[in-house]
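Only a single protein chain was left out; the remaining protein chains are all shown in position.
Labels for the chains are A, B and C, by order of writing; each one numbers its residues from 1.
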Amino acid sequence: MDFNYLTIIIFLPLAGAAIIALVPGLSSRLIRYVAAIFTLVPLAISLGLFAAFDRSAGAEVFQFQEKVSWIPAINANYHLGVDGLSLPLVVLMALLGFLAVLISWKINLRVREYFAWLLLLETSILGVFVSLDLLLFFIFWEIEIIPMYFLISIWGAGRKEYSAMKYVLYTLFGGALILAGILGLYFTTDPHSLSMVDIAQTDLAPLVTSIPLAAIFFLLLAGFAVKLPIIPLHTWLPDAHTDAPTAVSVILAGTLIKMGGYAIIRICVTIFPQATQDYAPLLLTLAAVNVVYGAAVTLKQTDIKRLIAYSSISHMGFVLLGIFALSKVSLVGAGLQMFSHGIITGLLFAVAGIVMHNTKERNIAKLGGLARQMPAIAVIFTIAGLGAMGVPSTSGFTAEVTIFLGAFSSNVVSGVPIFTIICLLGILLAAAYILWLLQRVFFGPALAKFNHVIDADRLEKIYCAIFIALIFLVGLYPMILTDVIKTGIAPIAALFGG
Amino acid sequence: METVIPNELVWLIFLLPLLSFAVISLILRPFFSNKPRLSGYISISAIFGSFILSIWALTSILSAPSHELAIPDFNWLVIDSAITIHLGLIMDSLTAVMLIVVTLVSLMIQMYSQGYMQGDPSYHRYYAYMSLFTASMLGLVMVDNLLIMFVFWELVGLCSYLLIGFWFHRPAAANAAKKAFIVTRIGDFGFLAAILLLLSKTGTLDIAQLHSLAIAGTLAGTVLTLAAIGIFLGAVGKSAQFPLHVWLPDAMEGPTPVSALIHAATMVAAGVFLVARMFPLFEHSEVALLTVAIIGGLTAIFAATMGLVMTDIKRVLAYSTISQLGYMMLGLGVGGIAIGIFHLFNHAFFKALLFLGAGSVSHATGTFDMRQMGGLRKVMPWTYATFLIASLSIAGIWPLAGFWSKDEILLSSINNQPILFYLAMVTVFMTAFYMFRVVFLTFGGQYRGDNSGSHSARPHESPSVMIMPMVVLAVLAVGSGWLNVTGGFSQFLGGGETRGFFEGLFHGFTHTLPGLPIPLAWISLILAGLGILLAYAIYSARWLSAERITRLFAPLHMLFSRKYWFDELYEHIIARIVLLKGLFAGLKFFDSRGIDGAVNGIARTTVATGRVIRKAQTGQLQLYGMFIILGVVAIILAMYLSG
Amino acid sequence: MSLGLEHYLVLSAALFSIGLYGALTKRSAVVILMSIELMLNATNIALVAFSRYIVPVLLTGQVFTIFSIVVAAAEATVGLAIIMAIYRSRETIDTTKIDLMKW
Partner (left out) sequence: MNLELLLPELSLLITAIAVIMLDLFTERKGLLAVVSIVGLAIAAGFAITMWGTDPQAIFNNMLAVDNYALFFKLLFLGIAVLVILVSVDYVSKFVHFRGEYHALVLLATLGMMLMAAATDLISIFVALELAAISFYVLVGFLKDKKSTEASLKFVLLGGIASAVLLFGMALTFGFTGTTQLPEIALAVHEMSAQGLLSNPGLILGIVLMIAGFGFKIAAVPFHMWAPDVYEGAPTPITLYLSVGSKVAGFAVILRVFYSAFALPETLSLDWGMIFAILGAIGMTLGNVVAIQQANIKRMLAYSSIAHAGYIMIGLAAIGLSIGLSPTTDTLAPLAQSSILFYVVAFALADLAAFISVIVISGKLGSDQISDYAGMGKQAPLVALALTLGLISLIGLPPTAGFIAKFYIFSDAVNNGLLWLVIIAVLNSAISAYYYLRVVKVMWLNEPAREGKVPSSLALRLALAISCLGILLLGIVPTIVMKLAEMATSMFGF
């Protein structure tokens, strides 16, 4: 590819951030428009790439590659590229980046800083998905910490400083283990390499090293597990979500935690097939725990955003199930679920944000009967909720059922049907908590104290409609994504005979 | 209609209502909110179109050699060779029958709703949901792939959720809707598990292929049994069979036409249909078939007992539905597709009629409590007449529709499961009793309602837009059973024998079965008559005092009227105490205090460690010097110790 | 009995230890400074002794000692000046009382 599309996609938001931060005298209004433009263009390009992506059977796995030598001493390259696994996530992030700007339209506090950090966040997450060099990947992985810290701690709510710090420390601890893992991996390869592509193509097993491969595998996995999150490394998530501003919650749920799932597939599974297969039962157990435990705790939440946050934990359990069932279909399902959860939970957070913004109330027990006062919001919330509980025709169903079908039929790992059945309980519990939430917030008699509450305005309806359209698009025609995802999954599944 | 229906039009059968849903929700509701009647017209036209197409499809199938039409399909989810899910249609006799039932009943109910829902602020929404509901059910009966079927299966559940909770501002409605969805989803859990099992063992979810695998014996043994039971669990949830029956009585909270639709043609019928659709799998697993029969038989009598004592007219009807669904399951379990579906077919008409009648009554009186009714016979003659016909039909009085299908079920069960046969016979008696209890309480005697109320000083007959559909359904409640007098219906569905019309008409009364003193039809007819008589004796003629009987059987009455305490067991003990307050609360505590507590604990420990260690920095420079020397000593010691 | 390297070294070690003990226990900054001088001088003994016994031809140790003496002198000067400064601001040179900054 002659034209550096990916570089442009990831650095345009950064350029926007720089303009917003450094050009003096921009009005808040202008800043918003600059932010919107600098996120819309990457979105347009990423959609273009999605359309141009070669889905044919013999096509290259990684497309739109860019490779420039960066630090020759350690064989680090500025190496970008997307495959079927990462491309949907890039599109998702570009989309959420743009929508996040729209969602943040009403932010009035320190507008300049806010949008600068938001755009920087987008650059860093996009960078994670397109980096094919471990060092570059890790750099983008870590850059995200600082914008998140500011975004939560300045524009958040509640115990925002605690939550922001907790987020940072958790992420740093995770990052610490990843860094150790990357170094271990680097010195295991011979010749030393940081290229994900090259390492994936080498068989590490015969190499004799001082560090056991399984140890590296677990270092990396533990780091990624923090992000996903895998219980018991999850307690940052409810706090961060609860206290983050709406747009940040959307990005956090939409793509940030997907970095974990993506990295597990891209690095842990692809590079360590043997360890993956050996320890799959353990991880499937964790997946089941994530699903059931997450859902059980969700049922006890009283804060609207916290509830959605815990439901994310449960839903990420499905991703984990899909990954470690290690069949082609389940892995495709995991990819699909990452995308689907991104839009569904993104929408849930967006609309929960509107509810909280308009009612000034976030305690579920104190809300009620809002369907009368905010009918449009009620409809949107219900649709998002249906997606979250995996009702057919939404992307949530398609993704989850693909995971289940793939996982149950997997012959790579023994005992996987049992884990799948346990995870099925998750959708049962999901119905319980979503319906309970809907009932408590929107149904029942209208309350007088919310009579002044306004419904969604035009802008809010527009961005919610985009989410909804995507939820149904992927739900009704999943092949639009699976055709792409499978090209990325095929070589990975081939490692396990799939 | 000589020609075979074109493929595109077959798709239209379920696409028309879907289109209607889209038009109403995306165009009418946002832009024509002041013209609510439009959505009614659109929805009804759509379903009418589907009905016409369904008839065309039926005739096409009737004339097709193997009673099947081949429809090309589309890829829905294909991932290389690993998984292939097609979106295709299966057009066979079973589908054709179901299409007729669904479109016809739905058409009648939607017409009726124009009157019933008049003036409701959410008229648009109502018809949007109704269209979607019908579309989903039509999709469910037409698709040829188990996974796609599950899609529609869930959509049916979703629509019933939306419709039961239609008046969401009433907490009871919102609760009932939630309950319906969650309870049926417990069943869906089994269904989905069965789908996973089937796919993993056979590699396909195509219904026809699964049939042939089961028939060929490739799919057999434990796998088959497990899969069949899983599918049946789905049916148990949807069709409100014991022990997942609890949601259906509460589903009364929706508008009455919705109840009619749920009870007659959609939602609950889906479970029975599912078992019928997958019948070859059940057929090859004795355990599964027996399970179906036992659950069906038990549910039939179990629900009937509760129907005896309810005071809410719709609740009586609800338990009667559960009971009748039990019959259908029993019919499937002991007799086969033809028998079970035949009862479904007949039941759809008279049960829809009963609900519409109940709706008409409440439209007039503003209540569903039978204790507030009485004497409506005179003011609501049409309603009374149609309701009576339906009651006779459900009680199984010859030659009404209910008689025919019920008799076939009884006939099959006496041959296969004698114990279930006796239970079913008791149920026959109970059914007749509780239905006529309703008839007498509602229409007989004097009006007991509040005359001074503002709602309607005097009860009145419903408008003709509501009466007309009831009359149509009444005709069907009388005559639908005649379709199988000659055995033609069964033949079409692939079972049973043919006889001449008049032979068939009196067949049950002339043939004595071994083990029975007199022909079966006489027995059931006598039992039904006794039930009606008893109801008359208590509630009309008042030869017996209802209060005294209640006191006499106080414990039983308590048991029945408290619904065997199932709601308490499920909602209170299991859901609230064991799960929410027990397990989930425990997990939450563990999460916030255990895991997060540990996290915060580590952080606090680190900080506290710092607080302790910094104390070593006393500001005394000689102590600092001491540390230098101690450091040297420590290093040397460490080197010495480690050699 | 003739004096060997060991004797010098023992002497040096002893003096060093005494100096160290003084530096760590005496309260007066001046005495501490003196103790440090003692430690440096003890080292000088060792340096010269080593030089004499190990590399008698070269004068490495002696040269080192000369440098060390110069350095010690400079250090003492600066040290005393600082002690003066501190006395001016606090009117004490008791090191145990000089603990404004701690923790």
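As a convention for this text, a contact is a pair of C-beta atoms (placed from the backbone, for glycine too) under 8 Å apart; a residue touches a chain by one contact, two chains touch by 3 or more.
Nothing here was measured: the structure is a model prediction, and the numbers come from that model.
Touched by the hidden chain within the whole complex are the displayed chains A, B, C.
The residue touching the chain not shown here, chosen from A:Ala15, A:Leu40 or A:Ile139, is A:Ile139. Against the chain not displayed here, subunit A makes contact via residues 70-75, 135, 138-140, 142-143, 145-146, 149-150, 153-154, 161, 165, 168-169, 172-173, 175-177, 179-180, 183-184, 186-187, 191-192, 210-211, 215, 219. Where subunit C meets the chain that is not shown, the touching residues are 9, 12, 16, 19-20, 23, 29, 32-33, 36, 39-40, 42-43, 46-47, 49-51, 54-55, 60-61, 63-64, 67-68, 71, 74-75, 78-79, 81-83, 85-86, 89-90, 95, 98-103. Residues 606-607, 609-611, 613-614, 616-617, 619, 621, 623-625, 627-632, 634-636, 638-639 are the ones on subunit B that touch the missing chain.
The working rule: only the chains that are shown with their structure count from here on.
One finds 97 Å separating the Cα centroids of subunit B and subunit C. Touching of two or more other chains is recorded for no residue of subunit C. Residues 614-615, 617-622, 625-626, 629 of subunit B touch subunit C in their complex. Taken together, the subunit B residues at the contact with subunit A in this complex read 75-80, 82-83, 147, 150-152, 154-155, 158, 161, 165, 168-171, 173-175, 177-178, 181-182, 185-186, 189, 192-193, 195-197, 199-200, 203, 579-580, 583-585, 587-588, 591, 595-596, 599, 603.
Residues of subunit A touching subunit B in their complex: 166, 169, 231-232, 234-235, 293, 296-297, 299-301, 327-329, 332, 369, 371-372, 386, 391-393, 397-398, 401-402, 404-406, 408-409, 417, 420-421, 424-425, 427-428, 431-432, 435-436, 439, 442-446, 478-479, 482, 486, 490, 498.
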